[in-house]
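Here the complex is missing one protein chain, while the rest keep their positions.
A, B and C label the chains in the order they appear, each numbered from 1.
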Amino acid sequence: MILFRCDYAEGAHPEILKRLVETNFEQLDGYGCDRYTESARKKILEACACPDGEVHFLVGGTQTNATVIAALLHDYEGAVAVQTGHIGVHEAGAVEYTGHKVLTLPQHYGKMDAGELEAFLVAADADPNKDHMVWPGLVYISLSTEYGTVYSRAELAGLQEVAHKYGLPLFIDGARLGYALASPACDFTLADMKDLCDVFYIGGTKVGALCGEAVVFTKKAPKHFFTTIKQHGALLAKGRLLGVQFDTLFTDNLYSRIAANAIDRAQEMVTVLKEKGIPFFLETPTNQQFVILENRYMESLSTKVGFDIWEPYDADHTVVRFATSWATSPEQIRQLRELL
Amino acid sequence: MILFRCDYAEGAHPEILKRLVETNFEQLDGYGCDRYTESARKKILEACACPDGEVHFLVGGTQTNATVIAALLHDYEGAVAVQTGHIGVHEAGAVEYTGHKVLTLPQHYGKMDAGELEAFLVAADADPNKDHMVWPGLVYISLSTEYGTVYSRAELAGLQEVAHKYGLPLFIDGARLGYALASPACDFTLADMKDLCDVFYIGGTKVGALCGEAVVFTKKAPKHFFTTIKQHGALLAKGRLLGVQFDTLFTDNLYSRIAANAIDRAQEMVTVLKEKGIPFFLETPTNQQFVILENRYMESLSTKVGFDIWEPYDADHTVVRFATSWATSPEQIRQLRELL
Amino acid sequence: MILFRCDYAEGAHPEILKRLVETNFEQLDGYGCDRYTESARKKILEACACPDGEVHFLVGGTQTNATVIAALLHDYEGAVAVQTGHIGVHEAGAVEYTGHKVLTLPQHYGKMDAGELEAFLVAADADPNKDHMVWPGLVYISLSTEYGTVYSRAELAGLQEVAHKYGLPLFIDGARLGYALASPACDFTLADMKDLCDVFYIGGTKVGALCGEAVVFTKKAPKHFFTTIKQHGALLAKGRLLGVQFDTLFTDNLYSRIAANAIDRAQEMVTVLKEKGIPFFLETPTNQQFVILENRYMESLSTKVGFDIWEPYDADHTVVRFATSWATSPEQIRQLRELL
Partner (left out) sequence: MILFRCDYAEGAHPEILKRLVETNFEQLDGYGCDRYTESARKKILEACACPDGEVHFLVGGTQTNATVIAALLHDYEGAVAVQTGHIGVHEAGAVEYTGHKVLTLPQHYGKMDAGELEAFLVAADADPNKDHMVWPGLVYISLSTEYGTVYSRAELAGLQEVAHKYGLPLFIDGARLGYALASPACDFTLADMKDLCDVFYIGGTKVGALCGEAVVFTKKAPKHFFTTIKQHGALLAKGRLLGVQFDTLFTDNLYSRIAANAIDRAQEMVTVLKEKGIPFFLETPTNQQFVILENRYMESLSTKVGFDIWEPYDADHTVVRFATSWATSPEQIRQLRELL
């Protein structure tokens, strides 16, 4: 059995495990007040060309989304997201649990359109009942999106311009940021992110770490964000676990190098899928590919290859997702080719 | 510099790291649906002699407390705890953030008294205004307590009897459960816990793991507790990180063996502290010891030895905490002796 | 200036004020423990032919929705409503503020379709990611709807059947229940409601009271619902204010008599609007009528007649709402005719 179900099927990049072992018996202060976490913060700000930014480490994506969103919003505000936005669908209502509504816009293969965002904000502002409604408080997008698509620099700039025009920060869920940046379709770099949004995170869990997301506030974190992290149950006593991992990921460009592997393998996988005549629902420039399988074939294939069932296509077909990751080997793509 | 500041100054037990490395490239399902997590669950239930119980893994203590408490309580209920209970003091209001009040009782070196609990519940029930007040919904205690003390079997049975008499579950915060059970003062075992409470957790973070707490519902978890974990941002995509760790900790009694080390070192430390004539604020049977230091001596000592400032004693003295852990070596105790 | 903007432009029915004056100096217990509240409860249960039901009085609609929904849902559940449902749009996120998501279905002039509800629940249950998603916890509809439409008995029975099949209670927001029941289009009575849903409320604010909504649990209220009301800030010290009002409204059928007046006036208003050639966006069988006004005409009319701007129709036209109420007089309809 070989899994292309997701990008978190393996543990961590071996270099990370090596560093965890090497530093294991160093006595360090807890809660992220150790030298590795400090070093990781510096390296990330440097990689982001954002010396005045602020970095905080949290454990997982849903947690990070809920914590950052709750910290940025006033009680009377909600987060604007597209209908397929992770926060509105697959996070078990974690944002609403903090008291905030997710306000939804249409999605375009996972992406938000700046024009539609502006139309929504104009209408919200013009609504005679606006004082009886949730106020838009921030704009949430994901990069790459839930559909593996990537915004262009111009699209992000457009979203940010609209968001700022209406006084809202732009927050980018970067659980798969590495794969977006490594994609040939991406026309900007990590160092550009500071100009394109107010806060984003650099996903570790799906890009080589055991766990961990590095939140980058491009200007300044909300006051007492450390306490907010604690209040959300998101503060590790052994903060070193996150510090050492991100310190390693941001040494010698490890993060971008291993993200690039996922993209290379995904492109090989696309070739294989096409060669086998499997129709695409959506071919993307990142590590997730969506194809249409006939249901009986899907059943039999599923005994040999792991993939993710996405949504019904029609009565006889289903959209499924194949994902590569930092850990996918050329050999695994060859195996896939044989099994298809 | 040598640290006795806490029991989470080192990484993980080497056996855990070894297993993380060995299993690293196995492709596993996410969210705790992997074979190691499944194995860990079985071993824990076996160690607990609780075949019909249910085990869930979360990442850290504050998170576990808030998630379990919110899952057990109705909106109109609060958690009864002593004034020094971790949930009421050092968790940044995580329980209140979920909408629930912490109702406080007096503490006796961190312990709750069954008689005082009953008096409180009787008074709550007799209060003519009770319908205008938060209803007691569960009893929360910690074992070992924030003061390193340990309940006797009779004390726990007494608390549970009172709690059940008033229809409340008893929840034990076991962030330091290993150290309590390994203490010579403890007259019960892990296998007895199922009879002494309704839900407890086996702390990993402070007893040899990088992170992780294993929640044991001695009967059955609240409905959809998996979704509740997700909603609280407490679900790891790479659930294996918790599974492998607890599977290792519950193989060949590793958990209890390494906890015993902390107790042995703590007793050596007590001997050293007494030998040096340092007065005790509280000598405990577990891994935390509380002594009184003269303030100028404390200042100078703090440049060589890490300890935790607990609370002022008087104008010239301070109560400080020295803690050992699974990782403390006899050599470190010898060093401490030289530095005092 | 004459107002048809809403159905809460006047105070209370004179009979209510008379009773408030008459009972004013009687010394009564607070919080709804007085004889008038008790009498109101009995009369309502009798009018509902629901002797085993339970009645609670709250102050306003948004408050009632949030309190009832929070009381019925577990933390991991959300409320299913149509996109125009009041709870999802015009209540400032009050439901989300209690931690619960509003899950939305398409609307049909404000109504939910039983088939679409079932398709949604089937899909929710079949979703392989359902444990990562908000669980549907109740079905919320309004009667009459935000568009002034009324469900038929068969439609309600269909919704309830689907809801119950999936274990969900059906909750009816009856802020305008009086007007629905008084409508010629309504093929059921107040006494039928107990068979058609699990909990509903009888709106007072919009049907003759100064304030107040009577929640009827057709079987039994959630445990400690009194405390829940208090916790939501919805408990009046002078509960008599609600008790006397509902006692009056349910004496000699006052509630249904005054609701019928609104319907009679609305039908006269429809005749007038048609006579004046004003096109309808939606002609309804209740007290709200939606017409399309040319924008310049709308401007000039708005200096003489109050109406509610509903939504843009096209570049030159706007949908506006005219509402009658228990207080609308034939004379006011005549005046409207002259002003149009």
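By definition in this document, a contact is a pair of C-beta atoms (placed from the backbone, for glycine too) under 8 Å apart; a residue touches a chain by one contact, two chains touch by 3 or more.
On a predicted model such as this, the values are computed, not experimentally measured, just so you know.
From the listed residues C:L241, C:L254 or C:V270, report the one that touches the chain absent from this view.
Considering all chains, including the one not shown, the answer is C:L241.
Pick from B:V21, B:A49, B:V89 or B:A157: which residue touches the chain that isn't shown?
The one listed residue touching the chain not shown is B:V89.
Among C:D75, C:E91 or C:E268, which residue is in contact with the omitted chain in the full complex?
C:E91
Just the residue numbers, please: which parts of chain B touch the chain that's not shown?
Against the missing chain, chain B presents residues 75-76, 78, 89-93, 96-102, 128-129, 131-134, 309.
Footprint of the hidden chain on chain A, which residues?
Those residues of chain A that touch the unshown chain are 31, 70-71, 74-76, 99, 131-133, 135, 223-224, 226-228, 230-231.
May I ask you to list the residues on chain C that touch the chain which is not drawn?
Touch set of chain C with respect to the missing chain: 1-3, 5-6, 8-12, 14, 17, 20-21, 23-30, 59-64, 66-67, 91-94, 97-98, 205-206, 210-211, 227-228, 230-238, 240-241, 306, 327.
Keep this in mind: only the chains that are shown with their structure count from here on.
Measuring from the mean of all protein Cα atoms shown, which chain centre lies nearest?
A
CA centre of chain A versus CA centre of chain B: separation in Å?
Taking the mean C-alpha position of each chain, the two centres sit 33 Å apart.
Provide the C-alpha centroid distance between chain A and chain C, rounded to the nearest whole angstrom.
42
Which chain C residues sit where two or more other chains touch them?
75-76, 99, 131-133
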